[in-house]
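Omission of a single protein chain aside, the complex is shown with its protein chains in their original locations.
Going in written order, the chains are labelled A, B and C, and every chain counts its residues from 1.
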Amino acid sequence: MSRPAHSFSTRASFGDCDPAGIAFYPNILGWLDRTFHDWLWEFGGHAALCARLGARGIGVMEVSARFLAPIREGDRLTVELAVEEWKERAVRLAYRIGSNDRLVALGHETRGLFAQGPDGMMAARLDALRDVLEDHEKQAG
Amino acid sequence: MSRPAHSFSTRASFGDCDPAGIAFYPNILGWLDRTFHDWLWEFGGHAALCARLGARGIGVMEVSARFLAPIREGDRLTVELAVEEWKERAVRLAYRIGSNDRLVALGHETRGLFAQGPDGMMAARLDALRDVLEDHEKQAG
Amino acid sequence: MSRPAHSFSTRASFGDCDPAGIAFYPNILGWLDRTFHDWLWEFGGHAALCARLGARGIGVMEVSARFLAPIREGDRLTVELAVEEWKERAVRLAYRIGSNDRLVALGHETRGLFAQGPDGMMAARLDALRDVLEDHEKQAG
Partner (left out) sequence: MSRPAHSFSTRASFGDCDPAGIAFYPNILGWLDRTFHDWLWEFGGHAALCARLGARGIGVMEVSARFLAPIREGDRLTVELAVEEWKERAVRLAYRIGSNDRLVALGHETRGLFAQGPDGMMAARLDALRDVLEDHEKQAG
């Protein structure tokens, strides 16, 4: 994975887990989304960014995840997000979830910037979004 | 409870349940909200009703619930909704959740119609909403 | 509210919110449960406590909440929990959710300690649970 752009920490709670006593997997994917949105707060948040870019949302087109070890209630988790690849109308993000220095899950999201086009919603070019996110990265670097 | 205005059926799934093997209570409250919104589809749905009434949302101001028996995965549930009382700017809804002829939970929601006022969001008068919902009831009756 | 026994901080995320742009209320109740379980980690966590007390779970019998102001994505929240009253087989907990020094929601849970009895699950006496939780309080005080 490239250098993480952002990291988010949380703790698996009782209510995140299922009758088998481990985190219910849609909740694990919820932590990926939460990490992405937490990152966006460094740039004013999803709503402000969309307003600035004339878009309706920065949505998910594809997602995948591998679960390497069970996550149990009480486990402290760190989710790291890295930008893996910018394409013209899609950006691929990589996620790693660690717990106590052990890797417990890996994920990927492919996101696009959705704007109202003449024939409905369409994936817009990502140049402007990339400028915002990378300019900040440069300042931080 | 007054005569139910609407009823909604679902089945508790594995992912609705927690490590104690019973439905996680915030998910039970989610079924109340789901039943309310399912009812609104008889009138065009939440978004269309709000547009028609110049409102932003039909939101919850208060909620309460009593859990009488555990709900387990696989249980078939029926949620009944009844309008308990119309006030000027609030409507009180009563819910009963049954499973196999046994009452397993009771709930109440107090909802208002939220509109943009000069000083932020405010609870609007409910006359127009009541007219829509009761006119339909009369036609059905 | 009595002196808080525990406090838990989180941030409302995009995925916690609904199409009206505010936190979906079952998710707000999920934060109450999360705060309670976060508190239990000071005593070994829910599973260890239940094993020690011969119980199956510390479950919710009643819940109520009032929503005083909308919670929007990005809002930083602090949930405070206080023990309001110990009864023989039920404990009443009070919750306050604040955001930027403003009170945005109030809640109550009534919880019991559920154990397997001769005729199914039953609410057990709470003396032993109270001893654990209050002894810790005394040490901290």
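We adopt the following convention: a contact is a pair of C-beta atoms (placed from the backbone, for glycine too) under 8 Å apart; a residue touches a chain by one contact, two chains touch by 3 or more.
Keep in mind it's a predicted model, so treat the numbers as computed, not measured.
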Touching partners, among the displayed chains, of the absent chain: A, B, C
Touch list for subunit C against the chain that is not drawn: 14-15, 17-19, 21, 24, 26, 73
Those residues of subunit B which, in the complete complex, touch the missing chain: 11, 13-15, 30, 33-34, 37-38, 41, 45-47, 73-74
Touch residues of subunit A, complete complex, unshown partner: 19-20, 22, 24-27, 29-30, 33, 46-47, 56-57, 59-67, 70, 114, 121
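Quick note on the criterion: only the chains that are shown with their structure count from here on.
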Chain contact graph, described as a line, ring, star, complete graph or other shape: complete
Angle of the C-alpha superposing rotation, subunit A to subunit B, to the nearest 5 degrees: 180
Homomeric contact subunit B-subunit C: same or different residue positions, threshold half: same
Farthest-lying chain, centroid of Cα atoms versus that of subunit B: A
Chain centre separation (subunit A, subunit B; CA means) in Å: 32
Rounded Å distance between subunit B and subunit C, as computed from the means of their C-alpha atoms: 24
Shared-contact residues (touching 2 or more other chains) in subunit C: 30, 33, 46-47
